[in-house]
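Have a look at this one.
Just one protein chain is left out here, and the rest sit where they should.
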């Protein structure tokens, strides 16, 4: 975890990792779909609450980690929502104003984006990237593409560590003391990273040849637990959310 | 700045997926052909993808003193060509969404179009044009990187503007609004990315000439000149 | 695994103008522990790579049971099931996201069925006592753990001979202990183990026999004899192991001294009284 990707670490340590992708996929992608398809209130709100309960409950992300993961999308949602809320016009000089229609659209957007983000977290925090790629393979995405994606994942971890080590070393020698130095440091760092990623690939190719690598990077998939109960429960939950959301305006 | 998860209405999500798909499939086909002809290129393509991913997650100083993430797609387009970048950017954006919570799955199609297709093609077009006009390589690199970055953000502004027309001033207003928030603040960053690219390229020609030759970067420059 | 006789005769390797190995002779003792000693850049890694079939010698030959290594596709494929090389840096060999997937790579390339592959992975992890790491992501493992995973990946090919490049480099004392336990388990599982190292104290203690690389040539023999010889270690740009330095300073013959306890045993008769 030295590279500090909190989402990645959460996924690998989640109790749900051993569940089959089919089960998790139906639930998590179902929630995501509900978040963007259903009216934000109550559909999106319900998805947000359910996702939050799943994340803090069975997926065991924990509050502190969730905040650490969540602040970046939260900030970017807020900037976007604020931009939608404020209207501009320039017919008679530049004017900024907040209209009722703008505010309503902004609130709807905020709820939908928040719900979708939390729904996406249920997948990202319970399923390592590599399992998702294995799922894509089963969806007939060609092998070479999956292999390259899996290697990108593996290389990225080491390269992120290199990037932070280079940054620390440059900082220690005052590499970010002013703008000129910063530009020089950044360019040297990027060039060094390029060479390192290239070198890494070459050396790995050598190492894999000894293990019989010719034209495919086949590996065996670890066993995963399928549960029809889990699947049925997920479907029921999604149906319930959808039904409630669609009948909401009628019952009110 | 990618479009966050859940930010676009469902129709827009589907539409951008549909618009991006042909480009990504075209890139993926090229990648598959390359991987089948030269098995070792899988590892090199993966190195290129990891490089792009890490580049997009490190901070870049801006001329104004604030800092932001470079898109890296201009550099990628020059080094690895736009079709390959369309594929690699899709992977990188998927990773950014699921590993960094930056971007999203529902907005992946839109983000791929701005960062993986529009940016690289604009950058590559300027790189080729500059080479053809016989301009200095540094000019080509600067233009490619700066405008790949800038066009990515402009396209993002248009995408958001289309999704959220301003109740007062309509589509024009909303695009101007988002461009104001994202693209204008991006101009200094685009310039910074362009300058950085020139410096990086100078270093790479010093120490990585064989690698660049293998990628065909020098060849492209020469071919375009001739 | 049945023991196979791996040997090299008149092996020369040249890279451009540089001669790395010159007429090297080596016969790997079956089922034993051989330590290959040499300074950095002395050609240890090249020798291991040549033995594994990854480098084709400019002259001489590598043999298994007296039969020359055939550098064709099928020949190399067969050779990889006899000899496996574990690189010094585990990241040169580990490519998958988690341990289980990575170790399964080699056996899958052998064209085995899924059941057989699963069994091989389980066996390899068990020999190295890293069953508990099976589902862990490789990028979260410590350096020592990654080293053992890389060994498991090679072991799953079920070779008769395992060549390890600097297996203890970068490991702290506890890491070395764990590596020694792993090597013992390999030997117990009937694998011949060859390590390349410059750590003379460790090599003297661990190995049954040693081979020292000097100017591209190999001298083979017993540890105390070769590593206790000031002329040999100097020309190999190594140093004498500490216990042999002590023995020499006190005028004791090196033979039989491989570690602290054998040094103390050799010394005891000469002490005035038990201190």
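Each chain gets a letter, A, B and C, in the order it is written, and its residues are counted from 1.
Rule of thumb we're sticking to: a residue touches a chain if its C-beta (ideal position, glycine included) is under 8 Å from a C-beta of that chain, and two chains touch if they have at least 3 such contacts.
Since the model is a prediction, treat every value here as computed from it, not as a measurement.
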item: Candidates C:64, C:182, C:195 or C:263 - the one touching the absent chain; value: C:263
item: Sole contact to the chain not displayed, among A:14, A:51, A:87 or A:162; value: A:162
item: Touch criterion as defined above, residue of A:94, A:139 or A:172 at the omitted chain; value: A:172
item: Interface with the undisplayed chain - residues on chain A; value: 162, 165-166, 168-175, 177, 181, 184, 188-189, 191-192, 195-196
item: In chain C, positions touching the absent partner; value: 39-41, 142-144, 169-175, 198, 200-201, 237-239, 242-243, 245-246, 249-252, 260-261, 263-264, 267, 270-275
item: Where the missing chain touches chain B, by residue; value: 203, 206-207
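Going forward, only the chains that are shown with their structure count from here on.
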item: Co-neighbours of chain B and chain A - touch as defined; value: none
item: Chain centroid nearest the full-protein CA centroid; value: A
item: Identity of the chain that, by mean CA position, is farthest from chain C; value: B
item: Centre distance in Å when chain A and chain B are each reduced to the mean of their C-alpha atoms; value: 19
item: Distance between the centres, which are taken as Cα means, of chain C and chain A, whole angstrom; value: 43
item: Multi-partner residues of chain C (at least 2 other chains); value: none
item: Per-residue multi-chain contacts in chain A, two or more chains; value: 8, 129, 151, 153-154, 200, 204, 213-214, 217
